[in-house]
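Of the protein chains in this complex, all but one are displayed in their positions.
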Amino acid sequence: MAPLWMYLAVAAALFSLGVFGVLARRNAVAVLMSVELMLNAVNINLVAFWRYSETGTDLLLNGYAFTAFVLIVAAAEAAVGLAIIITVYRNRRSVIPEEARALKG
Amino acid sequence: MDELCTGLCSVLVEAGADAGLAQFLSLLVGVLLVSGVPLITVILLIWIERKVAARIQDRIGPNRVGPVGLLQTIADMIKLLSKEDITPAAADRVLYNAAPLVSFASVVLIWAVIPFTPFHYGVDLEIGALYFVAIASFGALAIMVAGWASNNKYALLGAFRVVSLLVSYEVPLVFALLLPVLLAGSMSLLDIVNAQTGMWFVALSPLAFVIFYISSQAETGRAPFDLIEAESELVAGFNIEYSGMKFGMFFAAEFLHVFTNGILMALLFFGGWMGPLYYESPLIAFAWLGAKGGLIYFTTLWLRNTVPRLRIDQIMAFNWKFLVPLSIANVILISLALKIMQELGWAPRDLMGASFGQMLPTTFILLVINGFMILYLLGMMRKRGREARRESQIAQASLAQAAAD
Amino acid sequence: MNVLNEWAFIGIFAVMAPVFPALPIVIAWLFRPRKPNALKSSTYECGVETIGDTWVQFRVQYYIYGLIFLVFDVEMVFLFPWAVAYNEMSLFGFVAGFLFIFLLTDALFYAWKKNALDWK
Partner (left out) sequence: MELNAITIGFVVFTIFTLGGGIGVVTTRNLFQGTIWLMVSLFGVAGYFVLLSAPFLAAVQVLVYIGAIAILITFAVMLTRSVTRIKERYIRILPSFIVSLALFLILLFGVTVPIFSGHLPESAPEYVASTRDLGAALVDENGYVVPFLLASVLLTAAMIGAIFIARDESA
């Protein structure tokens, strides 16, 4: 069995890749994909901690169940985010987040 | 392949092989044995499909190559092998070549969890039922990739239509799949079959089977849902730019998928290998599974060659406004009734050991519920049909009126 | 077989599965004629060069179907464990699952009423 820190290191690398994508990419769809990468890095961590935690007699399901909830949140985020991108594109012909200033005060 | 593995493993270890290597080799042999079944059947399936289609259309079908045309597929393969392979200049080469491989592999991979007999299967995954739905989603992605990588408007449009059809019909499919899982209390296909010792699941909820049947017909892109080959509308759909053996792979994947769905339905709803004398010999069990799967497969061919193609708006409306609500209602009503019966002690909590007699009251009540649902649906459909006919009559009358004026 | 052995089987299967269709393609690559020309490898469309981008604008309805499918697909994350545990479940647990399905049916009903399910 691979030791815990290896999973954590991979998750850290994946999360950093996601952060880079969110900060540096110009295209809103690419930014959204980078957010998905970050959420999945979190999921790796959750499952790895769940697997390596001492359960004792009582069943510990927190990490397992929480991963399922993160999955749901990721899906909801993708659905709404992409819908917003499509609408902004339809109205402004642009997919660059910096150019969508309609909601700015 | 459980027993075979341990057997082969120990032989290899005794012969002096490294334990890990022995395990790997025995797993590899298992993989080759299990995957051999679909790979051999697919060659036969193409012949069966053509023969059945020909008989339904009052033709003879392939009858020149070999006895009753059995070797026709081999001849076709040789033809396809010698065909020039054309890759469009503007195509994305890597994705273009990967798509047919993924498409075929996604169907073959389903066979890893199919139990052929009580003792012979690739693996018995704890999540078997979910596994084959997940693997099938690679097929949809492969079609999307094929359409995009061809860099052709027709191909992309075809891929869009097909993928939206596939994802739409996956909703009722999964809801129908929920019922066998719920009844058996397990996602392992072996457990699902064993839970049908007392009563086949098709008797507990025929509606779930019908929904699964219709949506798997759509998932494989067969008539009346054959938008994949809507020649008159989309030239050929997503595989328009493919030629030679790569086209052949999409073709073979579709044929194999239809038969795989037949086997899956036999496992999920018709008790798999259950039948008289199945416990006598694995061969009899295997024959039962093949017979049931083959019969369901034959009805899908029959359906394919009988009904006309629907328009895409009709297909979508049928799915979202009829099949999805129906499948949700079916899950809710059946699970509600079963839970109440379990609380009252009329229904067994564990179907695994339930006998035929124990299952009778459950079956009766669930069947009555499904019967009422079907009666209601038939009434509704008759009403809708009458309305539609009246509307078309009015429309025709007004047309005639306009022509007279 | 223990659990990971099962998955080793799936892993080997997953590696082998694309090899089976790749074999005939490679064999075909050895035997097939190769006479490419510009006309053959042009995009198949009406016999003239394609005008404009292949990525034509698509209708938003595709996205809406995909969206509704996504929501129902994600729902399965919870419904499958619920179905597996169904037989040992108390009435309370059943009602919770019932509510879960019911709430999502609401969303479908909304989409229906807003004509988001029509192919426009």
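Read from first to last, the chains carry the letters A, B and C; within each, the first residue is number 1.
Everything below uses one rule, namely that a residue touches a chain if its C-beta (ideal position, glycine included) is under 8 Å from a C-beta of that chain, and two chains touch if they have at least 3 such contacts.
These figures come from a predicted structure and were not determined experimentally.
Enquirer: So there's a chain missing from this view; which of the remaining chains does it actually touch?
Expert: A, B, C
Enquirer: Looking at the full complex, which residue from B:L12, B:A91, B:A105 or B:V163 touches the chain that isn't shown here?
Expert: B:V163
Enquirer: Name every residue on subunit C in touch with the hidden partner chain.
Expert: For subunit C, the residues touching the absent chain are 3-4, 7-8, 11, 53, 55-58, 60, 62-64, 66-71, 73-78, 80-86, 88-89, 92-94, 96-97, 99-100, 103-104, 106-107, 110-111, 114, 116, 120.
Enquirer: If you put the missing chain back, which residues of subunit A would it touch?
Expert: 1-10, 12-21, 23-27, 29-30, 32-34, 36-37, 40, 43-44, 47-48, 50-55, 59-61, 64-65, 67-69, 71-76, 78-80, 82-87, 89-90, 93, 95-96, 98
Enquirer: Which parts of subunit B are in contact with the chain that was left out?
Expert: These residues of subunit B touch the chain that is not shown: 20, 24, 92, 95, 125-127, 130-131, 133-135, 137-138, 140-141, 144-145, 148, 156, 160, 163, 167, 170, 185-187.
Everything that follows uses one rule, which is that only the chains that are shown with their structure count from here on.
Enquirer: What is the touch distance from subunit B to subunit C, in steps?
Expert: 1
Enquirer: Averaged over CA atoms, how far is the centre of subunit B from the centre of subunit C? Could you give it in whole Å?
Expert: 14
Enquirer: So how far apart, in whole Å, are subunit A and subunit C when each is placed at the average of its C-alpha atoms?
Expert: Taking the mean C-alpha position of each chain, the two centres sit 21 Å apart.
Enquirer: For subunit C, jot down the residues that touch at least 2 other chains.
Expert: 73
Enquirer: Give every residue of subunit B touching subunit C within the complex, in rising order.
Expert: Within the complex, subunit B touches subunit C at residues 2, 5, 23-24, 27-28, 30-32, 34-35, 39, 77, 80-90, 100-102, 104-106, 108-109, 112, 122-126, 129-130, 151-154, 156-157, 160, 164, 167-168, 170-171, 174, 178, 181-182, 185-187, 235, 240-241, 244-246, 248-249, 252-253, 312-313, 316-317, 320-321, 324-325, 328, 331-332, 335-336, 339, 342-343, 349-351.
Enquirer: List the residues on subunit C that touch subunit B in their complex, please.
Expert: Those in contact with subunit B are residues 1, 3, 5-6, 8-10, 12-14, 16-18, 20-22, 24-25, 27-29, 31-36, 38, 40-45, 50, 54-56, 58, 62, 65-66, 68-69, 72-73, 76, 79-80, 83-89, 91, 94, 97-98, 101-102, 105, 108, 111-112, 117-119.
Enquirer: Under the stated contact criterion, what part of subunit C meets subunit A in this complex?
Expert: Within the complex, subunit C touches subunit A at residues 60, 63, 67, 70-71, 73-74, 77-78.
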